[in-house]
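Here the complex is missing one protein chain, while the rest keep their positions.
For subunit A:
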Amino acid sequence: EDYHERCVQCSEVNWGLTDGGRFYCRTCHNVIERTREVVNTDVISNTRVQTISKGLRKQEKTDEGWEWYVCEGFQFVLKKQAEALEALGICPQMKDEILCNFWRRYLQKSQQAYCNRPAGEAIKVLSGCDSSTDVDSEPERPSLLHLLSFSESDGDLLTDCSFGSSIGKVSESTSVCSGSVDGSLHLMKNQKDKLRMSMPMTLSFCYMALLWLREPMTLSDLLRFVVEGHIPYLNVFQCFPEKMKLYGLDLKIFCVESWPVYEEVYDKMLQLAAFLELPRFPDITDSCFLHPDMLCMKYLMEANLPDELHNWTCRVVKKIHIGEADFLTFAPGNKSTRKVKYDVLAAAVIVVVLKLLFLLDDHCEWLLSDFAEERNKNNKEDGPYFEFKKWCKIIKSSLDVEQKKLDEERAKYLWRCEKPLFYSAKKKSKVLKRRQIVVNLQNQFGKLSGSVQPAEKPNPSSFQLNWSEENTDGSCFHGHSLKGILQEKCGLLTAMNPDYWLCTVKLCTEKLCGHLAHYRDLDFPQSYHFVLRLFSFLLRIQPSYIHEEVCMIEHKLFNKKLYKKPKYSPGQRK
């Protein structure tokens, strides 16, 4: 740095650069307006967060590697994820601006960087805490030992403290190892108010950024891309640079052994947005991908349902006002509004429309289908009428095939990463030996597997099921007409089915049990279950989430009948 002005606050000349490229005074931490174009060649040294209390980073010249902090690791992960998203077609603004800013704000709020009171102080408080160096790792012990209760290290992790210069800073008595400086600190439980960073939370960050930019990717899409391997998640730490050594407690932080769950990622996002005190997000309007009208169209196509149904979904959306910007837009500060899961909402709207038209009580839909079939026989001029029975048959066989494939894929997941991980130096040789055996065995039995091609990553696609109207076997229903089940009344086409049954007469109190409604497939008609199953496959979520949303929509739709005229009871069919 060839900037030699004295700092206005402390009069020192000791400048450093933030990753945003702005100058700050290393002595008093004053950040100034002056920026500097930084050309990034070495990826890591410029994304490393300069936590203020630590001062200048010591670059170890030995093999031990750099000192690095957990948040740097996460920063790296986010960067990789953002790059992957960009490769999938998301605009670069997400990576360069939005995600960055969110992250920076998070660091600020959680007092890990960019603020006056450094997190280092907390460390001093902890160093006084008593932890035994006993080899036994029983989960009940109120010490750092309980953090290791799932590790294979059998406690010798604690006695081996030959690695890393990080030990002294954490605590003299604990001798806990991790490659990162603050690994153990990160895992301490008293971080609730600071919203501790975790791997699933990286996806919450990503989704939040996508939402801010209103990019055409739903949360279920995002999570599916993660599982399919298009977005780094599982062993992303493999891409950490050589010098960022990862072991010990770091493994607990960065090694995941389960796929992210929709609810978890979503809830964390809500918490995160509140924590960061973000303002109201940009409006979701009817030209946005996430708007129910748009998503319904997409899902109708994917579910191989007639395009004409789209009119109906739009009608429902309009009637219950869920297409309005105020309802759809995410406002973290506003605690009273229900937060919207766009994908689930759209799927639920379609389910409600199907119920409106076909009733789905294991009876009416088949009658209507037969009726449509009859009409189809005499139908020469118009396009074919939609027959529910045919659709069910085709969808069921496709669904079964796809589900079977998915189940097998899940059983075949390889979770281990190329780089073997170990908790301590002692374990290293054992781990490497094991790794060798594993590789040998995999080769041996791989040869006996016959000519099986290694599973290739499917190309990232927004659509999981594809139906083309060019298929001559009549398996595509997009162009089919609903006239087969509609009738003319006062010049309008209305459903022949006059009935409806509510999934639930009364909604639960979300605060008490966490859900609006509960789902048990045995309690509901098979056709309804089938439709739920279809969308739960497409969105990779449990049917009960969609069911809940359906209940919510129904209650809005029949609001007047339910709440204002207690005498009239549409009643539950089953």
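Heads up, the rule we're going with is that a contact is a pair of C-beta atoms (placed from the backbone, for glycine too) under 8 Å apart; a residue touches a chain by one contact, two chains touch by 3 or more; residues count from 1.
In this text, contacts and distances are computed from a predicted model.
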Among "TAF1A polymerase", "Glucosidase 2 subunit beta", "Response regulatory domain-containing protein" or "NOP2 methyltransferase", UniProt's protein name for the complex chain that is not shown is "TAF1A polymerase"
Of the candidates A:196, A:339, A:483 or A:540, the residue in contact with the absent chain is A:540
Among A:4, A:412, A:511 or A:560, contact with the omitted chain is made only by A:412
By the document's definition of touch, the residue of A:258, A:311 or A:526 touching the omitted chain is A:258
Where subunit A meets the chain that is not shown, the residues are 152, 257-259, 261, 403, 407-408, 410-416, 420, 431, 433-435, 437-438, 440-442, 444-450, 452, 536-537, 540-542
